[in-house]
Structures are given as structure tokens and as C-alpha cells.
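One structure below.
Missing here: one protein chain of the complex. Every other protein chain is in place.
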Amino acid sequence: MKTVTLTLTNPSELFLEGQNITPDNFAGKKAAEIAALDVWEGKQKSPLGKYFSVEGDGGATAAETKIVLRGDCTRTKRIGQQMTAGEIVIEGSADMYIGGWMKGGKIHVKGNVDSFCGIGMEGGELLVDGNAGSHLGSSPRGEWRGMQGGMIRVAGSVGNDTATFINGGTIVIGGDADIHVSTHGEGGTVVVKGNAKGRVGGQMVKGDIYVYGTIENPLPGFQMVGEVEQEVDGEKARFVHHIGDLGERHPVSRGKTVYANLYTRI
Amino acid sequence: MSELLIKNGFVFDPLQGIKGDRMDIGVKDGRIVEAGALANPKTIDAAGMTVMAGGVDIHSHVVGPKVNVGRLFRPEDKLFKSPLKRCNRMEMGFSVPSTFKTGYDYARMGYVFVNEAAMPPLHSPHVHEEIRDTPIIDNAAMPVFGNNWFTLEYLKNNEIENNAAYTAWLLRATRGFGIKVVNPGGSEAWGWGLNCEHIHDPVPYFDIAPAEIVKGLIETNEYLGLPHSVHLHCNNLGNPGNYTDTLDSLRLAEGYAPKNEFGREQVMHVTHLQFHAYGGDSWKNVESRTKEIMDYVNAHDNITVDMGQVTLDETTTMTADGPFEHHLRAGNNLKWANVDVELETAAGVVPYVYSPKIKASTVQWAVGLEIALMSKDLMRTFLTTDHPNAGPFTRYPRVITWLMSRAARDATMKTFKWLDRTIESTSIDGIDRELGLYEIAQMTRAGPAKALGVSNIYGGLAPGMDADVAVYALDPESMPSDPAEIEKVFGRCAWLVKDGVVTVRDGEVVAEPAKRTVWVDVKVPENAQVQRDIYEHFLRHYSVKLDNYSLFEEHLHNPRVIEVDTTQ
Partner (left out) sequence: MPKKVENVGCPYCGVCCDDLVVTVSDDGKKILEVENACAIGNQIFHHATGGERIRLPRLRQPDGSYKEISYDEAVDYAAKVLHNAKKPLIYGFGSTNCEGMAAAAKVAEKAGAVLDNCASICHGSSFLAIFDNGYPSCTLGETKNRADVIVYWGANPAHAHPRHMSRYSIFPRGFFTGKGHKSRKIIVIDPRHTDTAQVADIYLQVKQGHDYELFDAFRAVVRGHEIPDVVAGIKREQILEVANILKKARFGTIFYGMGLCHSDGRNHNVDIAISLTRDLNDFTKWTIMAMRGHYNITGPGAVWSWQYGYPYCLDLTKRDIAHMNPGETSSVDLAMRDEVDAFFNVGTDAGAHFPIDAVKHLKKHPWITVDPNICMASEISDLHIPVGIVGVEVPGIVYRMDNVPIQYRKVIDPPEGVISDEELFERIHKRLCELEAEEAAKGQVKAAPEGVRAESEP
């Protein structure tokens, strides 16, 4: 694996759009070629090297390319967008769409990220040590095929609209979640280890949600059906099992109606 | 004084019976002229290429409220699916393209005239605003009549003359082109959440059935002598077993003969026939009944049809058949938009994914192609995808390829998950027929132009007609062995001359000549009864004022009016 280190030396005036910062785009390129890749500051298109110093060459393939971002990237969007393989480490915080439409590989953000991270995700791994904004692992506007696969892990708390239209994959949140978790979900798993504010599983068809803390405003469309023991994120625990959203349509599989499951920890 | 000489191409012009002769086409001041009449023309070298008139689309949903709902509510139809800008304006969207992309893409395919298939009269100012923003191609739009309260009331009492006067009034009020009928009676029933599936189902409260609506509108149409015939979307669209309803609808035209001065020979155009030719009683046992339907069509030359070919794409369905869209959503559970329009019509919009992995889709694909391949008269069988219902119009080149090449059909069928069952339920595998360029020209320009009653202007290359000429880099004497090549050629014409202006070159738009709005102005005798009825309905039942309903002249853009005078 070869490492390319980008250091933000000349911050932009406005926000930067860095959708070219992916192992896929860096692979097979020398440092100078990487520095010539496009980034956008509003309508102005410039070479990456205008803002970042670039050290190291890309690997032969995306899978053999690791990108390390240094400096304050809180105003850089779209890092790792649509990446299929390889690795990105963001030493600090970053802005929106980190790991958006990601298909494979791994992104590790040591600080916080803003909204729309991991949206439309199909595979790979997105780790955030700090907090994430809203629409984490959500589907893009209007798209009913939301998160398909992969893993998102946020150590801190997240904003609203997590995992809208989730279809597959797993999201684990170490802290609290604001309103709307897995709205319109049709699969996948979301684990909230802190508290959830409300509207958990609204309009949900299928899929699983675990909440370890409290749900401030539970939905009337979820009904308790019993207690279960389950292994979640490597540990066993007991949960109250609810099914819902009873207001929503539900498929029938082998003669049985399939509901979404909401497990609250005892 | 612009002159052009399109030299040495293989010309296919079914309107003149020209079958690939090597000829020169002259263009002067926007019209076709004898090649010898040119003084000092610029030359387009079309040697080794195919030359046809500009394409004419008889049925496509390109402008208006439901098309726009389709655009608005599907941002995902744009994301990562839109090409980069290369003309004057951005081109957004795949299945429901922006107005700009619509105009540019039709032009790139060599089309010059597109008939919007359904205009809700109340929304006509919207339709005309979108027409203004659709570059290059000439547009007409057909107001819908089949569920209109005026129409239902007049036809219930068999008042053809009154209905004709109202029709003439509405065509003028909306600057419309002809009589569109969508799920007659069914969309009115949808006002109560109901439907009329069969042609003798009564329309709630109106004491009339679809059969009478259709017959009454045929009589109205021929009474007025409009350029186009009644344009019918039959009842019970899209349901297994519906072919009997379709046959019932087709039979409604029996005994009627065309009466017009526009060279039109049919009294009924039945649209997107593919959606109406199913046997069986569920999607599990659905089968093709194209043969029964096409046997009937082949034997009755007062009927024309278009395909509504499924292209196996993710697309957006939209129709004034409100109950159908509701029914469709119940099947695929995707987002559903609905707009019921007071006194006039309804509309629904639902995204839909046709896939080679789904048997229903592959059977539909086969049925569509069978319609063309079983047709004995391609001057009466037209190429459409009911854009965007069965697929976007940008797939016409692919449809042409399937029609021209058994190998192309086989290659597509290889991708089917339920190939055996598709073959079992349809006749497609037993058909070896491959259409030629002359037949493609019939299906895509000459035939539709004739059926629309505009074949004196569009669809042919006779002197005096509009100088709309498409040149495709296709040598009929050595057709490419790879069918994909045919698709490429028809997607990006080598040249399009529109109104005498070189508009497309090597598949790229190079000019945007002024586009037109084509409409039909019918003069009828004064009719006090109808005037009173209009006044009353606007006073009591419409939510807009009569004087604000008719399109203001300033909102009609570059009109081309076709006049019909019934008072003579």
C-alpha cells in the first residue's frame, strides 16, 4: 500500500469540493499528477495542489492507495465520494458528503463530520471518532433505495434523519441520535447506544433498530411484543422487542407479516 | 436566400414511394425544392448515407403538468444520470428530461415534430410555457376529452353538433391539436376513487359508458374533419387479460370512414398498443395476445396504432389514466403523484423499473415488438415508447435496432432471467422478420405525419414541404454487421436540417432554429347553447374565470395554425 499525504496549506476562501480525493482517482498517479486533479471552489475549478501540498504517489490500484489528509478540512466536502477501495484517513474534521455513495474501502475521520456523510452508501467502512451531522447514512433526495450495505460507526452523537430509506448495512452510533432514525427503512440495522429523541422507525417497513438509552417520544405505531436477548455489536444484552410501524405497509413472507423491529435495552 | 443541396444520399421517402434511390434533395428558404432549382447551394455530401425526412413522433409526453411532476419529484432521475452541458443550456434528467434536453435529444435523433400526447385543458398555459422552452422541435399538444364534463353531457344526449362546437372552442382556447381520449369515463370515475375497466361500465353520475364516449368523439372528429383522428388510450390499460377490452374498443371504429382534407385515412388512432394486448388473468400467467389484436388491426384500415415499446429501463410512468397509476403504485410501492383536474381529467405519476430480470417486463418487451413485426402495414403502425411510460424516447434508436435485427433481439433476450417463460408466453422467438430502412421511415415519419394529417408539411421530402431532413451515416448497401452500430447511427444523426437550417452535425446540435407551436383552428357556426353551457360551468364549477382560461395570445409561441372551416 502506498500513501499519499495531502496537507491543507492554502485554505480556500469558500468551501472546497473534493470529490476527486479518492483512492480510485489517485491510483496510478504520481504526486504531481495528483496535485493537478480538479477541485472546485464554487464555480472556480482549480488544481488540488493550489490548496494542498501533495506528498507521495498513488498505488497501482485504488486498493493499494492510502490517502492521509492533514490540516483543517472542515471546509472540504465530498472526500472519498464514490470510492470503491483503498483507505482514507482524515486527521481532523471534515465537511459534508464524506464517504457519500461509497462502495468499498475504508475512511477514518478522527474529528467530526458534517451532514450527508455516508449517504447512498453501498459498501465499505466509514469511521468517525467525533460527531456526525444530519442525514448520516441516509438516501439522497427522492431515492427510495437508501443505504445498501457497508458499515458506519460514529463514536459521538448524530443529527436528525439518520438512515432514511435504509435498505441494508449497519450504522452504530456511540452517542445520541436526534429525531428520525431509519424513517422509511426497508432493511439494515441502526444501533443507537445513547438516547434517541423521537420518531424512531417512523413509516418503517422492515429492518432493525436498537436503542440502548431512552426514546423521548416513542411512536404510537410501535407495539411491544416481548423481551429478547440479542448479541449486538459484539455484546449480549436483553431488550424489549417492539414491532412497527403498524401504520405502514408490510410485506408478507411465507404467510407471515414482516415488521420492522425496534429493540430497547433493559 | 439560403440554399442547400443534400447530395447523393440513399433517400427513403414513403410518402413519395422512394425506396433508397440515390438522389439529391434541394433546400431553399426553408422548403424542399427540386435539386435543379438551386442557383448556388452549399452542399452536404450524403454519399453512402441514408436520407429521410425529419422524424415525427405521434405520441410522447414531453411538456405539461404531469411531465413536470415527473421531473420535480424525481431528483434521483438526475443524480449521476445527466450528461454534461454541451449546448446552450444544461441537459438534466434521464427518464423525464428537462425541456432543453428533450429538444436537443430529439434533434440529435433527427426528429423535428413531437405531438404532446395529453394536455389537461385547464393547464394549457403551462403546456405552452414548456413548449417555449423546448428548443428546435415543433410541438403540438392534444387536449384530453374523454372525461370532460361537457363532452360527457353532450354525448349522453347524442348531441354531436354541440359537442363539435365545444370541441372547436376548446381547441382554440388551449391552442390544441386534436382529440385525445384517455381511459374514457374511467378518469372521471377516479374522481370518486373508481374506474371504468370495460367499455360498457357506466360512468358514475353521467349516465354514459366509455363505448358511447368513443363513438361520439369519432363522430365529432369526422363531423369537424380535423387533421388528426380520435387518439385513444383504451380502458383497462396494463392489465393481464385486457386484450378483449382492447378488441372491444377497436370495434367501436367499425362503420366509420374518415372525412377530412388532410389525407388522413383512419378514424381512430390507438396508442401504446403494447399495454393493451395481454392475455391471462394475472402477471403469473400473462401471455401475449398481439396476434389477435394485430389480426384485427391488419384487417381494418380505418385504424392506426403505435407501439409503446418497453425499453427495459428504470423510467417514470405518467398518464391521464389516474386510476391506473394508483393501481400501479399498489404493486411497486413507490412514490405516487396524482392530479385530478376539475371537470376535465386526472393524472398520475409513478416511477417504474422495467428489468430483464422480471418476467412481466420481458413479456411486455416482446409484446411491443410483436406489434410492429406482425403488422402488415407499417404506414399504420408507428414507433413509440409512450415516452416516458414504457421507456424514454432516447431509446428509439435501440427500438429501431431490435426491429431491424433478429440478432439484436436475441442478444437482448440472452439477458432475460425468465427467457423460457417469456418465449412460452409470447411469439417473439418465432419471428424472424427484420424491418428495412423504408419500413423504419414509414414508422417514424411518413406514417405518423399522415395519421396526424400533416403529411403536406412533415414526414416527407416532396418539393414544397418543410425542409426538415435527417441524414444518417448508414449505407443501406452495406449495413453494419454489429447491430449496436445501427443504434449509434440513429441516436446521433450525421446531419439534421430543420427548416432549411443545419441544426445537427455529427450528432451535435450546432444551431437552434425557431421552433413552432402547431395547432388546429376550427371554424364552426355560432352555437348559443354551447356558449351558454360554457358560461354556466365557468360560473359555477370551474375555479378560474372563463376569460382567464383561454390562452392569451402572448403565451402562444411562434404558432403554425392549421385551419379547418366547417361552415363552408
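A and B label the chains in the order they appear, each numbered from 1.
By definition in this document, a residue touches a chain if its C-beta (ideal position, glycine included) is under 8 Å from a C-beta of that chain, and two chains touch if they have at least 3 such contacts.
Just so you know, these numbers come straight off a predicted model, no measurement behind them.
Counting contacts over the entire complex, the absent chain touches A, B.
If you put the hidden chain back, the residue from B:N68, B:S288, B:T503 or B:T517 that touches it is B:N68. If you put the hidden chain back, the residue from A:T9, A:Q44 or A:T214 that touches it is A:Q44.
Touch with the chain omitted from the figure is made, among B:P41, B:G93, B:P240 or B:P388, by B:G93. Here the missing chain is touched by one residue of A:G86, A:P140, A:G187 or A:G207, and it is A:P140. Although one chain is hidden here, its contacts on chain B can still be listed: residues 63, 65, 67-69, 71-75, 77-78, 80-86, 89-90, 92-94, 96-100, 122-126, 129-130, 133, 149, 190-193, 205, 326, 329-330, 334-343, 349-350, 540-545, 547-548, 551-552, 554-555. Residues of chain A that touch the chain left out of view are 13-15, 19-20, 22, 24-25, 38, 40-45, 81-82, 96, 115-116, 134-135, 140-142, 144, 160, 164-165, 179-180, 183-184, 199, 202-203, 217, 219-221, 223, 245-248.
In this text, only the chains that are shown with their structure count from here on.
Chain centres here are Cα means. That of chain A falls 44 Å from that of chain B. Residues 101, 140-144, 249 of chain A touch chain B in their complex. Taken in their complex, chain B has these residues touching chain A: 73-77, 79-80, 333-335.
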